[in-house]
Each structure stands twice: as structure tokens, then as C-alpha cells.
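Of the protein chains in this complex, all but one are displayed in their positions.
All chains are identified by letter, namely A, B, C, D, E, F and G, in their written order; residue positions are counted from 1 within each chain.
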């Protein structure tokens, strides 16, 4: 599991892209006193190495009518069904995260829904997947932190 | 809670940006048979309305040495301390998500760490926050799904 | 989900009916300085809009020999059976409330029974419904509050 | 705990009032082939004996903007605080039911709120009462049954 | 459920028998200043009424090699099997008490065994009964109180 | 922990006394073809050795108005308080059994009460003992087995 | 269960071997002022009596790439499968300890694995054993004590 070696320039490029993925490479170049071509090459290299896997928009789900967040613990009849059930869960757009976990749950999901009634429908969709034994739901009353940028900055400072 | 009205053009612009936040506005314009200026105006309007809150890089945490993910349930001595504890938690870069939840936990967090020993340190940092009574940890054995794009596409198709 | 608009007069009428559903419309009219016909029209309108769904007697269950109250959490074999099981539960007069819930139970009921032995019979009736996997019972030692009037008055003051 | 003796006529009067508390006594009298005065006397007698404690409107909470229902289990620091805490809970109009219970909770409440954010506020109000140690919340996804009339009819048939 | 009426003399007779079931009736008679025949008649009457159901020796189980006590909670596949399973449990002499209970267990038993290994065998005997789904065991580290005499004396003082 | 040696005659004497503690020694003697004096000596010897600790009446608690049975798990603030709390519990006649246990409870009790309201009072008495942190109650719906005679006969057959 | 009698010399020999199983018998002999032959005879005798069952190397698992330790609670479908499941578990070298336990688990195991991903594989191997109903995992963040020598020395001092 040999880690790709990033140098100081790579860190500074990532540091700028993390805050705004749409910042033009010429702006990055100007700030770091390097050529735009170098920025381009470096980013390409980090994409090829799989360190940068893509970029995503941060939307306001409340404004889009999806203000209900819940965590759902899934018990399976048998762990041999894990892969199959995850494929079915993956077909539900309302599940944004799913983990295989230690502890009492086999799979642990995060869902977003429009409201209580819609959340009930989503939970029932998961419950109805073949191999799912039972589910337990914990509802979010407030999403207080959802921010990976602090961690990214920390990692690049630390490296 | 009147929702901002997005029309078909807005949806198609968002649909393209979701897949790649760095796609040039001229490419979007060409594909949708509108002017690049229109794309710019529309995106600006959605940013002003707070629907687009920003963009973020999707990095490969394993390659960056942060392969350990855990969910931590936090019990407080008293819920009047919730705001104070969340501020302290917000100072830890390893906590990427935190919710106020129903059920047995007061606060529910997601952390990323380098390995088991580092996770122990992060858990102890949370445990040591004043007002935190106890924590319970559930460890991820595999992050099988982490993808908000499916939901975003679904929402824009549905609207 | 557009809400029916109630005006100040409606609120005052409801405020009086909440305390005593049998108060004559002429008394309400006199108090509010409007005609009895107006009261009649307003109440009719609120019934048609579904805001007033009916009225119920408040009886003293202890004096009627039904002093035993319990909450029963029901686990189903599969949530696809929820509707079927609720129909069976609905045939038991001793179940006065039933909810589909988050958390560990699929269905959560409130029952009233004559005594411990009778409660056992009611619990067994629920346990014997096809699709019910297990039940868990929590017994009330004292019903300290059972009063929706405070909430109703609050709502009409707030609107 | 000698029970008040109700005869067949009393049962039939109650049976009619249960379905509609506003039914005129003259209608009851006509149906049961007795005088309206007798109905009046009987009802008065049952009120004096405390069997009829009052009447209440059945409103549609969803239409009034209160569609969120939750059950909240309350742990106290010490049961000697039970009476004090119940008095504080009784000041919150959003709590419609509260029981002293066996099992892990000291007090078990039912609340109605406008939405998730409001429910969080109500839960925090309860959490902040002196003597309350912790609370656990179970959210209703659907109120499937809320009907005491079936039980009342059953009791009068049975007596 | 009309209770048999015991008078002061009955109470005093029971009070003496509770402390020593083998005390001669002539001793009781002398103490209470009544005839031995009266004692005999009274005791006979209480036996016929089913108040006195018998008597039992209090042995020292430790000295008999049975020092291991455990409580076992039994989950059934279905409560319709309760009667059948209790009959099977009743065939195991090591189970001295069994209750149908509220809460998470269907049946709750107390067992006495020779030691850890023997307790394992008894638990497995219960586990192997058809209809038993699972068991949970809680082991006694010390039997600190086992005394019904205080309650009996209390009842007779109170009556 | 050398065990007292009982011979075949002792076993047969105990076997008869277990079924009826009041059986006259002359009856036992006749049945076992030994002298009444021998029975007397043997019983005395077993009492002196502490094997027979006494005898108790088996009363019908339901007929005496004590039909409510519950098991109460007690959590202490600190196990150093165990002895003190057990002494306080021992002052409550309604507690007939108490154990120091493994698992989540520190002390586990069995109580008998008149009814739900009385049980609440007893539970509160235990809750109010200094050093008691919390209690959890499990209610008996039916006492199906309460019989140590089967075990005693088994032991004497086995020895 | 008569215990083999060890004398003072035996204790001293064991005390030396516990600290270093490879210490030459001549060294032990010199230290205890006895002949090497005596040491040999004594050790042989304790091996024959089964008191010494063997010896094992203490390796550093972290240096060997096995730094991940977890405890796994196993629920069986039925305890009659205990023996069969233990035989299957015994085929997995990663399980170093397994117990039949009281409480909620039927079998409780300790495993060592290379990392989180490997631990997932081991857990799935156990989950896939026929008769295993579910497993629950608790992960070690640090092995703070793993030392039987203190107990052995204590035992020999105490004997």
C-alpha cells in the first residue's frame, strides 16, 4: 500500500482546489508562481494516480425540499448476502452513504428524504430488499457539521 | 419555507455540473444550445439563492493514509451543552460529519483516522470535551457507497 | 399541503368547544357577540374542511374497571406485513393507539386492560397475529398527563 | 374500589354519546323510548359519579400544522423528583400524554410538534428540566390507530 | 375475587406457624388462650379455603452441593408455544421458579445447579426445548435475601 | 467445603418432610420401619448440621390480596454500597428475594405487591435508598412454576 | 476434583520456568540447591499430572503484521449446534480464544487479523458457518495487559 508522494506544490494546488474546484488554473499558477501548464500537469498526475477522484457540487438540500436526514442500521439474515443487498441499496438514490460495520448492524446507511412520510417509504424500500432481516432508524434533528475541507487542509499541512 | 423555482434549463445545468464541477461553461452552453452568458447568469442566480453552496474535491482518503472510518455516538451530561460541545467537536478536523439525533445518542459523528491507534486518540479527544458523558464507537469495515450524485440527478429529474 | 385558513372568530369558537363539546351554539354566539347561525356555519365549515373530525367522551377508565395501561412494542417478521398486521390489531378494542415508528419497534401500541391477567391475554392476542415476530411490554404505573386541550388552546393562540 | 353500577339504559346513552357528544338529549330519548328528562338525569348522575369526566373535540392536527408525533422516554436522576418533573412537563402544551412506567424509563411522554426542528426544541425543553438525566426519542412515521370508541363500545357491551 | 375473611385469631395462628410449621397445635392454643381443637378447626378452614396451600422445608442448598443460582430469560419463537414450553420446563427439577413476564423475555426462570459446568447443561436443556428461540443468563454471585416470612408477618399485621 | 454425609435413611426422612413438614415423626417411623426416636435424632442432627434451616408455610398470596409480582434490577452508584443498600432493602417486607448478580444489574430483587399502584410505591421506596442509581422493572404476568420440592426430591434421589 | 498436591520445591521450579521456559534445569537446580535430576523428575511429574500442559512462545504480533484484535460475540440459531460451530471456528487460525458464555452471546471469540479489511474477511468467515445466526464485533484499540505470569506467581505464593 505504498503511498503516492505529493510534494509541497501538489499540496498547495490541492489546498486551493479544495476551497473552490472551479478556480482557474491560471489563478492557481499566479498564486504559486508557477506556470499554468505545470498546474495542469500536476492535477493530471494526481487524477491518474487516483488521489483526485472527481469533484462534487455542494447543494442546499433543504432548499431542494430534502430536509429529512436519517441513519438506518440494517440487519441481514446472513452476511453472505451483503454484496447482493448493497447492490439493491445502491439502486435507491435516497441512500447517500452505506458502510459495512462492526457492532450490531451489518450495514449502516445515511438517507435523505423529503419528510417523515417519505422517510417511511424509503425505510420500507430497504426493509423489503431480500435478505434484509430488520432495520433500525435514528433521525437527525440537525446536521451541525458536514465538512471535509478541514480534514483535507489538515492532511496537506501534515504531509 | 417557499422553495426557489428552478426551470428545466437550471436542472440540465446542474445535471452537468454534478458530474464534473470543472466543466467549462462554454461546453454546457454548447450542449444545451444556449449562450455561455446564460449559463453564467443561471449559475450565479443559483449561487445567490443559496442552492449551490460551493463545490468540493473528491479525494481518495486511503491513498492519503486515512483509511479508518468510524461512527461515534456521543452522550452529553445535559443537552444544554449541545452547542458548546459541537463547537469543540468542530475544532477537530477528523470529524467530517456531526448530527444532533433522536434515539440514545445526543450527537452522532463520523470520523476519519489513519489507523486504529489514531482512531483511539480521536475518540479520546472527543471523550475529553467538557460536557461529554460517554461515547460509543462503531467501526466501518468498508465504505460501500458514498455518492450524492445519484440523489442530485434524481431530484432534478423529479422537480 | 396548503393549510385551511382559520380566522380569529374560528379560534374563539374552537376554544370554547374544546373545553366542552356540548356547549350550546347560542351560548357561544352570546359570548362572541355573533349570531347562533354564524356559529353553526363556521362549525359546519370546519367540519367540512376536516379540521373538526368529531368529538369524544372522556370517561374514567378506572371506574369502568379498565385501570391497566401498557405500551407494547411490536417487531414484525417483515415490514411488508405492516398493513396486514395493523388491520388485525385494529380488530382488538383494547388497543387504543398504534403507530408505525422509527427505532427498534415496527409498530408501537397503547392498550388498556382490566388487570395483569387480562393484559397477558391482550398481549398474547397481538403476539398471535400472523407476521408478528415478538413484542415487548412497558407497563404504566400511573397516567400522570392525558390532556390534548392545552395543546389545542396553544395552537389557536399561536395561529 | 367499589364500581358504580350502570344499567342497560346508561350503557345505551353512553353508546350514543360516544359516537357524537353533541347529539341532542331529545334524540337519545326518542331512540331509547324514554323521556328527555330521564336522559338528562342519567347523564348528570354519571357525571357526578365521575364516570363521564368531560368531552373533547377530535381535531386534525396535520391540517393545523402539527403533523410530527414522537414518544420520549425520560430518565430521572432520582425518582424522588418524579412529581416535580411531571409538573414542569405539564407546563409544556406539546406533551399530550405522560406516564410513570416500568422498564428503563422513569417517565414516558407523547409529544406533538410542527416538524423536526420544532421537535428538537421540545425535546430540549424536556432535557433542560432540573432532575431530568437523559431522554430517548422514538419518532412516529404514521399514526395508524387513535380510537378509544371501539374500547368504550366494547366495555358497555361487556358490562 | 372476594377475599376470604381472616380474623385476629387466624392471624395469630398463621404468625406462629410461619416461624415454625412444626409447632404443636397445643403450644399455639396455650399461647393464644384458646383450645387446641379451635386451632385445628381454624387451620383446617384456612387449608380448605386455599389460603394455606402447604408447607415446605428450608434446606441449605450449598451444603447439599447446589450452590450455583442463575436467572434465565427465555425468548420463544411464538407465544402460542408458552404453555407447551412451560410444561417442558416443569420437567426439569433444576428450575425452581418460572414466570410469564413483560419486557423482552417471554418466560423468566430461576435455576439451581451444582456448578458452572452443570449450569451449562441445564441452560442447554432449556435451549433445546422445541419452541425456545434463545436464552439469556444472569448469574447470582450471592443470594442476599430469600425470606417470605417478613412479608407474611407484614400482611397479617396489616389485615 | 466438605459436605455433610447423608445416608439413605436421612434421604427418606427428608423426602417425607418435604411433602408435608407437619407429618408426625411416628408416621415417618412407621413407614421407614425405624423408631420414632431415630427419626427425631436424625432430624435433630440435620438441623444441627445446618442442612435443615427451618420450614415455611406456602400461602396463597392472591387470596391474601398480594397478586402482583415484579422483578427489579437495581443499579448502584458504586458497588462499595452493596452491603448498605441490601440492609435497606431488607427492611422492606415486600422484597422476598435479593441477589448480587453478574450482568448489567448490581442487585436483582423479587417483590410482591397488592396492585400496580402499590408496586409503584415499592419501586419508589427502593429508588429512594441512598446509593441506588436507577432501577428497571419486569412484571410477572403469571407465576407458572414456584416449586422447590421437585429439586429436593431430585437431590435426594441423586445423592 | 481432588487437586494434585504441589510442595514448596514444585512451586519454586514453576516460578522459575514461568519467567523463562528455556532456563536450563541445571540453573534451576543450582538456585534451589537440589540436583538437576530432581528438577527433571519434578517437572516430568507435573507434566504427567497435567498441571504443565506445554509451553508457548510470546511473539510480537504487531511486528508480524497482525496488529488488529477484535472480540466477536456469536449468536447461534440453536445451542444444539454449539459443538459443531466450535469445530468450524477451530479451523480458522485467526481465532485464538473461544468460550461458551452466559449473557446474550452463545459463543465469544477473540481474533487477530492484519487490518480492518482482513478483520472483515474473518468476521464473514464466522458469519458464514452453518448455524451461526449473527455476530457482533468489539474492536480493541489497545491491548494494555496480556500477562498470565502475575497470576501464576500469585497462585504459587498462595498455595
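Just so we're on the same page, a residue touches a chain if its C-beta (ideal position, glycine included) is under 8 Å from a C-beta of that chain, and two chains touch if they have at least 3 such contacts.
Nothing here was measured: the structure is a model prediction, and the numbers come from that model.
Looking at E:119, E:132 or E:155, the residue that reaches the missing chain in the full complex is E:119. The hidden chain makes contact, of the residues A:21, A:56, A:82 or A:102, with A:102. Residues of chain F that touch the chain left out of the display are 75, 78-80, 82, 100, 102-104. Considering the complete assembly, chain B touches the hidden chain via residues 70, 120, 123-124, 127-128, 134-139. Although one chain is not shown, part of chain E still touches it, namely residues 67-68, 116-117, 119-120, 123, 137, 139-142.
Criterion: only the chains that are shown with their structure count from here on.
The centroid of the Cα atoms in chain A and the matching centroid in chain C are 43 Å apart. Taken residue by residue, chain D touches two or more other chains at 100, 102-103, 120, 123, 137-142, whereas all remaining positions touch fewer.
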